[in-house]
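To start, I am sharing the structure in question, which I have written as structure tokens.
As you look at this complex, bear in mind that one protein chain is not there, while each of the others sits in place.
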Amino acid sequence: MKEIALMKGNEAVAEAAIRAGVDGYFGYPITPQSEVMEYLMLQRPEERTGMVVLQAESEVASINMVYGAAGTGKKVMTSSSSPGISLMQEGISYIAGAELPCLIVNVVRGGPGLGTIQPSQADYFQSVKGGGHGDYRLIVLAPASVQEMADFVDLGFELAFKYRNPAMILSDGLIGQMMEKVELPPQKERVKEFDQSWVITGKTQDRERNIITSLNLDPDLQYEHNLKLQEKYKSMEQDVMFEKIDCDDADYLLVAYGSSARICQKTVDMARSKGKKIGLLRPKTLDPFPSAELAKMSRRVKAMMAVELSAGQMVEDVRLAVNGKVPVYHYGMVGGKIHSPDDVLSEVEDKFIGGY
Amino acid sequence: MKEIALMKGNEAVAEAAIRAGVDGYFGYPITPQSEVMEYLMLQRPEERTGMVVLQAESEVASINMVYGAAGTGKKVMTSSSSPGISLMQEGISYIAGAELPCLIVNVVRGGPGLGTIQPSQADYFQSVKGGGHGDYRLIVLAPASVQEMADFVDLGFELAFKYRNPAMILSDGLIGQMMEKVELPPQKERVKEFDQSWVITGKTQDRERNIITSLNLDPDLQYEHNLKLQEKYKSMEQDVMFEKIDCDDADYLLVAYGSSARICQKTVDMARSKGKKIGLLRPKTLDPFPSAELAKMSRRVKAMMAVELSAGQMVEDVRLAVNGKVPVYHYGMVGGKIHSPDDVLSEVEDKFIGGY
Amino acid sequence: MDIKQIIKEENQVYRRTPLMTEATLSYCPGCGHGTIHRLIMEVVEEMGIQSDTIGIAPVGCAVIAYDFMDIDMSQAAHGRAPALATGIKRLWPEKYVFTYQGDGDLAAIGTAETIHACNRGENIAIFFVNNGIYGMTGGQMAPTTLEGMKSSTSPYGRNSETMGPPYKITEMVAQLPGTYYVARHAVHKPGPVRKAKKAIRQAFENQKLNKGVSLVEFVSNCNSGWKMTPNDSNIWMEENMFKFYPMGDIKVEGKLVNGD
Amino acid sequence: MDIKQIIKEENQVYRRTPLMTEATLSYCPGCGHGTIHRLIMEVVEEMGIQSDTIGIAPVGCAVIAYDFMDIDMSQAAHGRAPALATGIKRLWPEKYVFTYQGDGDLAAIGTAETIHACNRGENIAIFFVNNGIYGMTGGQMAPTTLEGMKSSTSPYGRNSETMGPPYKITEMVAQLPGTYYVARHAVHKPGPVRKAKKAIRQAFENQKLNKGVSLVEFVSNCNSGWKMTPNDSNIWMEENMFKFYPMGDIKVEGKLVNGD
Amino acid sequence: MAKAIGAIVVDVERCKGCQVCRVNCPTMTIGMAEEVNGKGYHYAYMENPENCTGCTNCAVVCPDGVITVYRVKQ
Amino acid sequence: MAKAIGAIVVDVERCKGCQVCRVNCPTMTIGMAEEVNGKGYHYAYMENPENCTGCTNCAVVCPDGVITVYRVKQ
Amino acid sequence: MTEEIIIAGFGGQGVLSMGKILAYSGIMQEQEVSWMPSYGPEMRGGTANVTVILSDDRVSSPVLQSFDTAILLNQQSMDKFESTLKPGGLMIYDPNGITRHPKRDDIRIFQVEATAEAARMKSPITFNMLVLGAYIKVNPVVDFENVILGLKKSLPQRHHHLIPKNETAISRGMEMVHEAKRTP
Partner (left out) sequence: MTEEIIIAGFGGQGVLSMGKILAYSGIMQEQEVSWMPSYGPEMRGGTANVTVILSDDRVSSPVLQSFDTAILLNQQSMDKFESTLKPGGLMIYDPNGITRHPKRDDIRIFQVEATAEAARMKSPITFNMLVLGAYIKVNPVVDFENVILGLKKSLPQRHHHLIPKNETAISRGMEMVHEAKRTP
């Protein structure tokens, strides 16, 4: 039987984490995502599944608790919002360098600095280009509904373990704070057996000691390590995910993820009802990015527009994918303000005007 | 009379800081840039100019000391290397959001994580796309010599105050650790008069109180603030700086900054001596990026190659500038290894082969 | 006597200091933040140092303290106010510099900055509002939350076994040679308010001596976070918080005050 | 007696524990890090807990401790070893978890993580090597550098006025209810080495009790940073460091040891 | 019945009705109004004006600083 | 002259010549070799083998753990 | 069918939970729903609003600029949201405290004196249920039974004893609601 609930996106992440058999959550309060830890604490997860939930002294501490715990092969995660995620950048770079699986949830708010607590998508660059130092990449998932907030927890861990790489759910205050109907996944068992080829659970007689590190004092080794990472990142492309809405006959294409995609969905409906052939491509994975699909689409549509709650970040990846084939416009709001479907529609009519 | 010295890049930064009349330096040791603070401490700058030099308890503390002090209108700076700069990302986003001038020096080493202490250019994205949260930009200067390490200190402050924006010198272990002949600038006086329109030096009767903040609880205000920031960033483009070497008759163009540009310079010489018409465009400012110039060049050359000590970061900005007009290749080393001029040359011969 | 005859300019014995701005305080009804703000501004007014005072607002309910205090101020990143204050004071040693911080700010994320500013003996004042909770973000557990106390992240009460016991950072920094004056006060009643103000004055006066940090902790209420009426919260505070966080001087003129 | 008759398997009274790997230590000649490594591994060997022990290497000279200790280990970010240890121990409460940290790592950048792990009473061991300097990065001043001591960032000697006085974090965390055992030792002479080993053993044994943090500080030399020969540095250490950082137990079975 | 020598003026629109002044008034001068102000708060007022001694206790504890106090010197 | 009841074996190639063992030997058994090992260090050796009591002091203080100690039970 | 609703008022009026019950009611009749609140410290003592969407199809944008229904419970909300109603849309408001009444003549306007009634019932917490009743009377997008089911779902177990009281209030609201008289 389906288990249906009405939940906030943040609560869905928390409930899904318990059900995914997550072993540990380490976090620090920050609006608009504090409900994640609050919900967990209320659920007594140590009784429900034995999951550990700990309020750390800071985001720096939480990401490093995750770093430590991830080395043992267990499923561990943290969540925060923009300023807190910035504080985690060193730790994230370490985790990526050490090739550890874990899940980081960023419920983005408007920046820069303390900014506002209203929704934003201006941490795209930080997430996909690497806010930390060095040539690393995250797996970045962009939920556009409360359902996906729940579903991407399990998916995030699956990909994180598949590639031994940190995964991030890049959400925002809108998806985090809104409630929707959500079908809850069944309870998974917490994993009891660990892949002894790399985890640090105590060296036994039958294997060599395992070491978790991102350091190679010898630059040749670090070079090799980086090449290996780059190959891994390339291989991640096989897991690219996106949704196409009304694309088959579209003359013009909107590209949007997360909350902006939801807004654009309505814009597409409105435009279609006016007889305008607009489609929407919604990346579900931002890293890997659906560049190949966009390149393909660029042979068919007349122009594209990236719509995002930022001054123009994802649009660069759209342009890189399209490589000059068709014009790529950008439309966005900055600093925590949200565009309405009508705003997007009038921009669409303005920019794509030649087509109608 | 010219004052000539043989110095490490790191020492040149320190000496130039004293001579630029910098008021405060706050830092934390990390290889390969610890000489900056060591040189300063040895110089007794409190006696030479009254400059304050303080070893902080961490990079988080240093960037926040800079944040505080920058609000008073004085010239303040810090320096670090990759992992330390990652820790500063929250602070940098605050400083950018609060529109404060200051100088941050990043002597990049190989990542990700603890990585290696050898030179790298893999923090390009972090510097120009915003390693911190929100839609902010830094002024990013890329010195390619010890002379520029010295010169860009003053230049960095000039631009930082012009735009009330943090400036970054993006260097690397190679430029930081090498010694070259450097012509030292004359000693500047430390500034005694402060622009009372924004600094926090104590509210006097003749003016309203000043407030340094990056917060706007009202999203409309934060929106306006962000629009203003975006306009400012656009206006910064007037200060784009680059150097063109052997570009006039070039069929093929290398694009490289900092240490890679030095290496490419030799590659160009080697190629030219073989009769191959290669040129080099060296951005001195990475943000603003010489996109317009590259777009112009793309009408003349047959192909471009971005050469950088990374898996491919600046190359994206080259591609965005060129927008598909000509092929743009990438050549780079990862994880702290350095390509030699010969390495680049053989890549050039390989990729640009059609031309010869 | 007729009220009209009493309410005359020359009979005025108390008015809000003009160093508090006209803006309505953003705090919940009955919250001690407002009183502490006002006391600080009264001291700045009385000492006549408005033009030499620089304040640092934290991340927390007091995040926009600069809207209420008519002095130059900088907002800080969460926990980093002592670092900002260090940067400012080092470059402007003749100014009065203070931070205003909550318990989450000062004793959780800002622990390192607090301790090292205190250890270096920065010549600043730290005003530390301990309401046992994270007010701003909706009542989560703070390092200072009492054992058994409920919060949104300890909904069944703080369990010291798993969450650690409440942390008395004030007593800890008093041990450092860099602190010159450390005291704990409250502002829920007239008597305590008057004492608290003296402590604030002391903290400012000390900056003339250049002898290190003056830290004044205010045990205060958060009726929203505690889910009580203001007066109930003040009573609860006296009965519970004061036991664990006793009032009074902890360090005076660089010397620890022993006994009680 | 003929040496050949003495050097026989059955007469062996001391050999390097096989839990130290074959790799040559990366430390400078005479550096105490090596001895401390070995003592920890001897204890793990003697307790027979190799398969249940997880170590955390810091950022500092001991950054590649995992190359020398034949146990599962994780390298940590600078200062964050107690956070890593917390993450691990919370999920694997039955394992022995220890951190190995220098003074820059533990008492500067890692202050908050150290204090909060100690305050929460994580059931871990912290081995803290205090050599009064940042060895790895070339001899910069550490929080523990003595007054007047020269380092590459205090080339004219540490000036407590501007740089703050040396910071005794060990005494500070001993005050926290979350620490169960706190002691200070050295490894420059046979007697101290034997005592230090007992302390390490204690720290491991304590993890069976689940009563909180065991922290053992080792005052050690950094002859490279101090620019002395190994033996001179050990003498200098006894004469200078030990005065400020006295040897012995500070907290035993959760109780502070008073007097000396 | 006491003879008033003091009086308070409450800035009604800024009062948040928290009642901290009321319980801290030693002479029980203060009451809370039946009506609400523009923000919906039952504001403080001198319920028993004759009691007021002008001691300023209410004013110093008022978190919002909305009380001005007058006292005649005798 | 003492009768040796102990002996040490130094792993010459791993010895760093720090001399910590030498000064901590209560019987002055240890000296430093004239020659250097492969890393250029003057390594430790039993200069006065007849003195060694096998007390293990040298071995427990050797930072590089390069000394093995033997003692005959008497 | 898609119904796009804005509910706005003071923080303490139960605006968010009314929206939540409505959303749950939608779920009870197999609809797709979304509930998008205003959030953050600006709500402290200030205003609160929530956008609720009930639809037979997948809900697209949870953020809207215009609405089918506006339920407005104080003057600020009236000022802010009157203009956002679609032509032909529905407004329900409590006239208590309202000094500037709605002006639009291209919408349907209803009043419910919920403040007064809640006071009369000596049960201020039922205020929002009175309003909810008014709404489902005028626009029966959700059935009464499903509202009660939604109510049960959204109340924690320990508050279930309050359900009868709330049920009464909803019915009362359904009775009380009336078309607003136009002031010309």
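Every chain is named by a letter (A, B, C, D, E, F and G) in the order it is written, and numbering of its residues begins at 1.
FYI, a residue touches a chain if its C-beta (ideal position, glycine included) is under 8 Å from a C-beta of that chain, and two chains touch if they have at least 3 such contacts.
All values reported here derive from a predicted model rather than from experimental measurement.
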**Message:** Touch as defined at the start, partner being the missing chain; which of B:Lys266, B:Arg300, B:Lys325 or B:Lys351 qualifies?
**Reply:** B:Lys266
**Item:** Among B:Pro32, B:Gly73 or B:Pro290, residue touching the chain not depicted
**Value:** B:Pro32
**Prompt:** Given the contact definition stated above, which residue among D:Ile6, D:Ile40, D:Ile88 or D:Met136 touches the chain not shown here?
**Reply:** D:Met136
**Message:** For the chain left out of this view, which of B:Glu3, B:Glu231 or B:Asp342 touches it?
**Reply:** B:Asp342
**Message:** Touching the absent chain: which residues on chain B qualify?
**Reply:** 4, 6, 31-32, 116-118, 173-174, 177-181, 259, 262-267, 269, 338, 340-343
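The criterion applied here is as follows: only the chains that are shown with their structure count from here on.
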**Prompt:** Going by the average position of its CA atoms, which chain sits the greatest distance from chain A?
**Reply:** F
**Asked** Do chain C and chain D face each other with the same patch, meaning over half of the contact numbers show up on both, or with different patches?
**Response** same
**Fill in**
Expected list for chain G, residues touching two or more other chains, is 40-41, 45
**Item:** Shared-contact residues (touching 2 or more other chains) in chain B
**Value:** 54, 57-58, 60, 83, 90, 94, 98, 113-114, 213-215, 217-218
